[in-house]
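Omission of a single protein chain aside, the complex is shown with its protein chains in their original locations.
Order of writing sets the labels: A, B and C. Residues in every chain begin at 1.
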Amino acid sequence: MMIGMKQGSNDERHRAVFDIAGRKVGGEHFTVIAGPCTVESRDQILTSADAMLTAGATMFRGGAYKPRTSPYSFQGLGQEGLRLLAEAKERTGLPIVTELMDVRDVEAVCEVADVIQVGARNMQNYTLLSEIGRSGTPAILKRGLSATLEELVMAAEYILKEGNEKVLLCERGIRTYEPAYRFTLDLMAVPVLKEMTHLPIIVDPSHAAGRRDLVPSLSLAAAAVGADGIIVEVHPEPDEAICDGPQQLRLEDFPAYLEQVERVAQAAGKQLSAAAV
Amino acid sequence: MMIGMKQGSNDERHRAVFDIAGRKVGGEHFTVIAGPCTVESRDQILTSADAMLTAGATMFRGGAYKPRTSPYSFQGLGQEGLRLLAEAKERTGLPIVTELMDVRDVEAVCEVADVIQVGARNMQNYTLLSEIGRSGTPAILKRGLSATLEELVMAAEYILKEGNEKVLLCERGIRTYEPAYRFTLDLMAVPVLKEMTHLPIIVDPSHAAGRRDLVPSLSLAAAAVGADGIIVEVHPEPDEAICDGPQQLRLEDFPAYLEQVERVAQAAGKQLSAAAV
Amino acid sequence: MMIGMKQGSNDERHRAVFDIAGRKVGGEHFTVIAGPCTVESRDQILTSADAMLTAGATMFRGGAYKPRTSPYSFQGLGQEGLRLLAEAKERTGLPIVTELMDVRDVEAVCEVADVIQVGARNMQNYTLLSEIGRSGTPAILKRGLSATLEELVMAAEYILKEGNEKVLLCERGIRTYEPAYRFTLDLMAVPVLKEMTHLPIIVDPSHAAGRRDLVPSLSLAAAAVGADGIIVEVHPEPDEAICDGPQQLRLEDFPAYLEQVERVAQAAGKQLSAAAV
Partner (left out) sequence: MMIGMKQGSNDERHRAVFDIAGRKVGGEHFTVIAGPCTVESRDQILTSADAMLTAGATMFRGGAYKPRTSPYSFQGLGQEGLRLLAEAKERTGLPIVTELMDVRDVEAVCEVADVIQVGARNMQNYTLLSEIGRSGTPAILKRGLSATLEELVMAAEYILKEGNEKVLLCERGIRTYEPAYRFTLDLMAVPVLKEMTHLPIIVDPSHAAGRRDLVPSLSLAAAAVGADGIIVEVHPEPDEAICDGPQQLRLEDFPAYLEQVERVAQAAGKQLSAAAV
């Protein structure tokens, strides 16, 4: 019997609601995870984290280890990046979401991360998934570029099977023939995954679009279609970003953006998730 | 120079707003085209049309000519179907949207139709498109199952080129590897098409999903992402429908559905389009 | 019961073998249909046809009506193109293969064509298919850009149903995410279609690749995988071609190319189809 396969009725009461570092995820809570693609410098990270706290984001994201198509591209700050994320967490109290790529880094990443992110390229890296399961740290599992929903749910099972129940699934765009955008955001995946599993489902509009200007409308659509949250890239100076600059929102545009998203999430029956007071 | 290619700034004021049989389409108007997949009987059509009028739909749809994968499937009532649509129009005053497949039927269809629908399979049937252009009747051009956005805009140009300016583009799902649903609704197409062309963009959630229960959430997402309208299938007795029963909404569920859609469309800055009074 | 669905055992004896203008198609016969993409001029057509006759091609192809993505591209010579094809046929005796796009041109095209070609964009133009069925002229039905094999066989049924038994199915590349070539040639379609139907299956390497240099290796692969023939583009001066120049083989390279293809076809148990003497 699959742990991730939903039991009982399709009633919202049967959906998982997690507590992650004092924030509620799933159910009627709408989670907004925001921050830069990559940890680049102390100033960049602290400025971003402060802004996310002020705007009201639920969690802060930033990559210390980066899976890059080319081995000659910047591969992330590594340990130094983790240290900066720890500093941002201490300063703002925001839970940290960061990517893990190598099973040998599990311990180091779990010291800082409140949520481990598994990228699309590693969705079927089963040894990594099992280790995350054993770590007990909550995880976001991104859908592979051409993974079926069934494969995504099965991959989550590698984590769940080890006793780690806090898994969020993330739709981030699939590969299609269309050349007009990087990936095709498959929003129908959200309601269909909700039938298949009780796990929370979030959406990453930034990687799907690859372009900042499309992020707001896709975020609204994600909220309207019933997603439990979004993970979105924001940067103090996107034009100077080491990686994926064109898709990162500007810090100064984030508050208005978040307000819009919150309005549609409320229309869809959800409340923005924030720290308990 | 392409007629369909947008000129000037990306300002909403430069977007096309059409008048179709007294209804406004495009701009700040949200168009809801609803009705059964196929014209089956007088009773079915008049019951549906009455319900659409009462609920507040903008236009009424129904297919008299049906493109079917198998030649042994029901091919539509043809002329008799057109006659029933004409009766529904006379009775309710709702503009009629119906599909044209054969250039030899242009005249007959245009006598009844306020909007000609071109199905996905005929998106690149250029002789058909040119004839529709010459007819002057407004048209909905559905995106082919694997058409790029550029090809869709180019296909519209076959109609525009003949002097017919009233073309609506329709995203209705593309073919991908995912087996969990019939097609993958590509909602990112909406904002991207809005950059490419000034034409109104509508969304067909029924054909994409192939399942009634997914239609409401996809419709909300379409409204949130900025679509200028939706075309949706509704049937008095979906379980008895000759064609595509599982994807058609029930008449009795339509008013509540429409109310929800209207609320999100308003949040996105649009008003439901209705007859001028 | 489907006419196109194969009955009986999978034995080669149950496969269709047609006679088309004195050439055998299907079974142990390997058909090579070659010629320019588009009919451009008398000189171009007669030079090409002479060269195809000399090299030993089975049939001659050339388009008088061209389905073009943009309405502003060259749309073919039309009637004048048909006249030139008729002249080429009279001169060389080669059967003519040419595309039909408009039901109103059936009669004119059938006067010249020994085989009507239905392009990928019109694979599901059912009114066109039915008319071709009624015309009785043999047809090549190209697979749509994202048509399943079942849809292709079903589309053929629209022709077969009208009593026209001579239908060749053509794999010409499908649309995938891969940007390195125009289409992805799906050679597995050949053996799988052979299980589904008794109809001959041919392959179009030119449109799939979109590049001349890939055509020879794809043609060899098509012969090796068991195709009943190929349809390939050849032009006296590809660099001057109005349409699809980069994918057309040069006339002077054709004899060596054909020899190679013939060798692999023989290894796969087939003989090049030629006029009965």
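Here is the rule we go by: a contact is a pair of C-beta atoms (placed from the backbone, for glycine too) under 8 Å apart; a residue touches a chain by one contact, two chains touch by 3 or more.
Since this is a predicted model, take the numbers as computed values, not measurements.
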(request) Can you work out which residue in C:77, C:169, C:190 or C:272 touches the chain that's missing from view? (result) C:190
(request) Identify the residue among A:31, A:44, A:98 or A:122 that touches the chain left out of the display. (result) A:122
(request) Specify the residue from the set C:56, C:226 or C:245 that touches the hidden chain. (result) C:226
(request) Write down which of A:40, A:157 or A:186 is the residue touching the left-out chain. (result) A:157
(message) Touching the absent chain: which residues on chain A qualify?
(response) 67-72, 101-104, 121-122, 124-127, 130, 144-146, 151, 154-155, 157-158, 161, 175
(request) Spell out the interface residues on chain C facing the chain that's missing from view. (result) 146, 148-150, 174, 176-181, 184-192, 208-209, 213-214, 217-218, 220-226, 263-264, 267-268
(message) Across the whole complex, list the residues on chain B that are touched by the chain not included here.
(response) 146, 175-177, 179
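Basically, only the chains that are shown with their structure count from here on.
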(request) Could you grab the centroid distance between chain B and chain C? Build each centroid from C-alpha atoms only and quote it in angstrom. (result) 35
(message) Measuring centre to centre with CA averages, how many angstrom lie between chain A and chain C?
(response) 49
(request) Hunt down the residues of chain A that sit against at least two other chains at once, touch-wise. (result) 146, 176-177, 179
